[in-house]
Each structure stands twice: as C-alpha cells, then as structure tokens.
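Right, chain A next:
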Amino acid sequence: MSTLQSFLAVSGEAASFFKMGGYATYVWPAYAVFFLVLIADTVAPRLRRRRLLGELRARLARQSVRHERDATSAPPSSTPPSA
Partner candidate 1 sequence: MSRPRLSGACIAVLRRDLILAWRRRSDIAMPVLYALIVTMLFPFALGPEDTLLQRIAGGVILVTILLAMLLALDAMFASDIEDGSLEQLVLAPQPLALMLGMKILAHWLTTALPLIVIAPLLAAMLHLPAAVIPVLLLALLLVTPLISLFGGVLVALTAGTRRSGMLLALMLLPLCVPALIFAAGAVAAAQQGLPWLAPISWLAAVLVLAVVLAPLACAAALRIALDC
Partner candidate 2 sequence: MANWIPLWLHRLSSPPTFYRFAGTLLPWAMALAVLCGIIGLYGGLVLAPADYQQGDAYRIIFIHVPSAWMSMFIYAVMGVSAFIALVWRIKLAEVVAMESAPIGAAFTFITLVTGSLWGKPMWGTWWTWDARLTSELVLLFLYLGVIGLYHAFEDRRQGARAAAFLAIIGIINVPIVHFSVNWWNTLHQGSTVNIFGHSKISWDMLWPLLTMTLATKFYYAASLFRRARTDLLSLESGKDWVRRIAEGEADR
C-alpha cells in the first residue's frame, strides 16, 4: 500500500513539475528553443568539417592521379608537369 502511495505521490509531483504551475505552454517551449538552437549550433560546424575534409581528400586524390599520369605517360621534357 505504501509503495502505491509513494508511486502516486511521485507521479503527482512529476505531473505538477511538468505543468509548471499552469505556465507549461510558455516554459517548456522556451527550454525547447534553448536546446534546439544550441544543438544546431553544435552540429553545424561538425557537418561543415566533414564536408570540408571530404572535398579536400577528393581534391588530393585528383591531384595524385594527375601526377601519376603525367609522370608515367609524358616523355621527359623541359616543361615541368603541372601539379
């Protein structure tokens, strides 16, 4: 019986916590905006970094392919191969 009572008491407290004295429609959206904006601010540079490094790796790959091609195919000439 006491566990049921304490369970009801705790869930009652939790319910009143979420109701925020009747101001729930103002308090919780405010906290939601806070967390959503900061999460977006955390994620955006990570995405940019991943994209940047991907592009850099692609560019390096293209450069190394071109380097190998110029080194193997072209006969020795006075002009240096373009990088």
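The definition used in the following text is that a contact is a pair of C-beta atoms (placed from the backbone, for glycine too) under 8 Å apart; a residue touches a chain by one contact, two chains touch by 3 or more; residues count from 1.
As a selection rule, all candidates are chains of the complex that A comes from, given by their letters.
All values derive from a computational prediction rather than experimental measurement.
Within this complex, the numbered candidate that touches chain A among 1 or 2 is 2. Residue ranges of chain A in contact with candidate 2, taken from their complex: 17, 20-23, 26-27, 29-31, 33-34, 37-38, 40-42, 44-46, 48-49, 52-53, 56-57, 60.
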